[in-house]
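In what follows, a structure is listed as structure tokens, so that the remarks can point back to it.
Heads up, one of the protein chains got dropped from this complex, but the rest are sitting where they should.
Letters A and B name the chains as they come in the text, with residue numbers starting at 1 for each one.
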Amino acid sequence: MSDHHPTGFSRWLFTTNHKDIGTMYLVLSFTLFLIGGLMAMVIRAELMYPGLQLVAPDFFNQMTTVHGLVMVFGAVMPAFVGLANWLIPLMIGAPDMALPRLNNWSFWILPFAFTILISSVIASMLGGGPAPNFGWTFYAPLSSKYGPASTDFFIFSVHLMGISSIMGAINVIVTILNLRAPGMTLMKMPLFVWTWLITAFLLIAVMPVLAGTVTMLLTDRHFGTSFFDAAGGGDPVLFQHVFWFFGHPEVYIMILPSFGIISAILPTFARKPLFGYASMVYATASIALLSFLVWAHHMFTVGLPLAGSLFFMYMTMLIAVPTGVKVFNWIATIWQGSMTFEVPMLFALAFVVLFTIGGLSGLMLAITPADQQYHDTYFVVAHFHYVLVTGAVFGIMAGVYYWLPKWTGVMFDITLAKWHFWCSVVFVNLLFFPMHFIGLAGMPRRIPDYGLQFADFNFWISIGGFGFGLSQLLLVAVLWKACVQRKGKKVDHQVWEGAEGLEWTLPSPTPYHTFSTPPTVH
Amino acid sequence: MSEHPNKYYIPEQSKWPIIAAIGLFVTVIGAANFIQQSTDFVKNEGSLGLYLLIAGFLILVYMMIGWFRDTIKESLAGLNSKQMDTSYRMGMMWFIFSEVMFFGAFFGALFYTRLLTVPWLGGAGSNAMTHEVLWPTFQAMWPLVKTPDGTTLQAMGPWPLPFLNTALLITSGIFLSIAHHGIKTNARRTVVINLGISIVLGFTFLCVQAYEYYHAYHALGLTLHAGIYGSTFFLLTGFHGLHVTIGATLLLIMWCRILKGHFNPDNHFAFEAAAWYWHFVDVVWIFLFFVVYWL
Partner (left out) sequence: MDRITTTWLRPLLAVVPGILSRPLFAELQYDLTPGVTQISQDVFHLHRLMLYTCTAIGAGVFIFMLYAVLKHRKSKGHKAAQFHESTLIELTWTIIPFVILILMAIPATRVLKNMVDTRESALTIKVTGRQWKWHYEYLIYENDNSLKLSFESQLSTPREAYETPLRASGLFPLGLANYSGEAPKATNKDVNYLLEVDKPVVIPTGKKIRFLITADDVIHSWYVPEFGVKRDAIPGFINEIWTLVPEGKEGIYRGQCTELCGKGHGFMPIVVDARRPADFEQWLADSQEAQRIAAEEAANSVDATFAMETLLEEGEQAYLTTCAVCHQPNGQGGGAIPALAQADIATQPERIGEHINVVRNGRNAMPAFKDLLPPKTLAAIITYERNAWGNNTGQLVQPKDVVHDQ
């Protein structure tokens, strides 16, 4: 069974091949990125001018909510799983993922889950009841007693996403622990594999808690329980605790694999080994462990007991240390290197700068008294878009540009890709940087209309938003040419001059089955 | 990892995953509709939700039978290498870990409400005003037999039913271990008998649990509606009961497979997985017995 593969629809429906499944994940993720992005465009269009312009306030809330959910669960997480599917077996010399059928199941749950979520938006647009409109954090009681009927469908779609993520994560862990080629010791694994190992652990630890959270929400809504209702001895704040116990590790789930990608790209284009491999591994593990002890930093204004506030403040601040170690190691890696600036490298460098900006604003948010001012303003929105868009998403884009030639066998259109990069960086900063200002000036998040003192900045932010959105059409064009039309210069197995690792020993495009007999690593 | 006796087996295409995904999809759509229709939440009468739910379940059962039959065939055909066996084992262990975390969410809710929320509603910590202004007549206590809005109920003590249930599950676990040992030594009779007893004890547990619920609803006023005590009680014991059902069913399947002679001392992963699951359910119960019933 050399490079023969099944064709037609059934290839995708019934597949057990990690590359096929990886591709499907990436396509789904990109589709959902565009959908979530369109919702962001509705948000930005509404906020461009003061006054209600386009949509009713309730629909605005639905846009905010579903935008957040789709981006987090639909765009970023599946993209990482897709990359993991494609790359982990190649990087550790495994023939496939450890549990191939389970792998396909994990994937196919997702399209159904998002069908449920997005169809409630469509129903709402057609005049039905509202889609989820309580923010992606769906705080009770707004989502319990006051949630629209679509909430139940939302709850079950979250259950499905949870099952998918857990199964996917189990597969990744087992693959990494059990399928490494002879000689591939743990401390020889590429950092992308390491970061994913740790991410998978986080996923298995917290996705079930999210499932528990939505289950409690469901029983509160329909079966008379009072987890989140003081009248029965429960507490709305309990919801926030369980949600953020999931939610904070979740945000590291969305950044650690990007850290791994950056740690692969920088050494390649600086032609210099990663500065501190071991300390990178330890730093990642520390971030993961600390991430279980910081969740209440999202709740500094709920009236935590003083000791609680202080504990969570200190722990949150502490995360800056291992993250700093990562940033410093990246700089030490490019220091004294011999750099060239191919597209993946451009994205990686932008990542380091812009993620650091997002991380530093995160540190400001960690200071509890100051967070009394920042909380639930656009300052927070600025923070998390820096870490998510210019962090997670730029990391994913860097990774896709880096490995795309390996997958397709042709070099993508470099000119177009550079345009994509430059337009994106310029607009993304126009989009998200001024959010710091309006946030500090006191503009709350999740509002469809605002006072006049915020008007100027919001206008520019919207311009930045449209610009950034349109720039992504360039990415669509690049991908179309490279993947569908297969136009471009043929590449050899090495692709990038300085690239190292097992995946670069394979031909480009990678054959359908690889490492059927494991390679030996020295 | 250094030895690779035979190639890692990658199954050819399989239709089961997509069927499983469709099954889940139909099930949850059905469940959401069914819940809404049966709790008068929205005014759409009818029983479409119920039919969908049943259809979804049937698809899932069909899928499980088919998928498991495939893997059993592979296992019997000797396609599974040692390494593959390890994959399955690790997979099962991480799955059980995820289940532990799922229960963790509910235990967390129990501890939080019991140690913090209820005292706060009674004025503890910096919550004097919560008590004084909002719930002046409320008294903090656990079990919370009178909720802030005045619902009263009786708590479920550890004695006698829960204690009986603890004994049932622990003995069941012991018999299971004997059976496991039997498999390793190829003592088929021992296996069949001990596993059988283990399963019977498991199902007895469920009957006792069902009776306990009946008692709670009819004699104690302890219902899902009965404040946070009822909420945590029923969700914890209920999800545990669900897991007992699954575990006992798995063991039953194993019992049938043993009768068919599927396992040998070297190759009985499926049995071990079911056994781990059963022990996990056991441990959760013991924990639950202490924090839900006893303390």
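Criterion: contacts are C-beta pairs under 8 Å (C-beta built on N, C-alpha and C of every residue); 3 or more make two chains touch, one makes a residue touch a chain.
Just so you know, these numbers come straight off a predicted model, no measurement behind them.
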{"item": "Residue in contact with the excluded chain [from A:Gly37, A:Pro182 or A:Gly324]", "value": "A:Gly324"}
{"item": "Candidates A:Pro141, A:Gly469 or A:Pro509 - the one touching the absent chain", "value": "A:Pro141"}
{"item": "Among A:Asn17, A:Asn85 or A:Asn133, the residue in touch with the chain that has been omitted", "value": "A:Asn133"}
{"item": "Which residue of A:His375, A:Lys406, A:His420 or A:Lys481 touches the chain not shown here", "value": "A:His375"}
{"item": "Residue numbers in chain B that touch the chain omitted from display", "value": "120-121, 126-127, 129-130, 133-135, 148"}
{"item": "Interface with the undisplayed chain - residues on chain A", "value": "49-54, 56-58, 61, 124, 129-130, 133-135, 139, 141-142, 145-146, 148-149, 229-231, 235-237, 270-279, 301-303, 306, 309-310, 313-314, 317-318, 320-321, 324-325, 327-329, 331-341, 349, 352-353, 356-357, 360-361, 363-364, 367-370, 372-373, 375-377, 433-434, 436-438, 440-442, 444, 446-457, 459-460"}
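The working rule: only the chains that are shown with their structure count from here on.
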{"item": "Averaged-CA centre spacing for the pair chain B and chain A, given as whole angstrom", "value": "31"}
{"item": "Chain A-facing residues of chain B, complex", "value": "1-2, 4, 7-8, 10-18, 20-22, 24-25, 28-29, 31-32, 35-36, 39, 41-42, 67, 83, 86-88, 90-91, 94-95, 97-99, 101-106, 108-109, 112-113, 116-118, 120-121, 125-126, 134-135, 144, 147-149, 151, 223-232, 234-235"}
{"item": "In the complex, chain A residues that touch chain B", "value": "6, 10-11, 13-16, 94-96, 98-105, 108-109, 112, 115-116, 149, 152-153, 155-157, 159-160, 163, 166, 169-171, 173-174, 177-180, 182, 184, 204-209, 211-213, 215-216, 218-219, 221-227, 230-235, 238, 241-242, 245, 303, 305, 513, 516-518"}
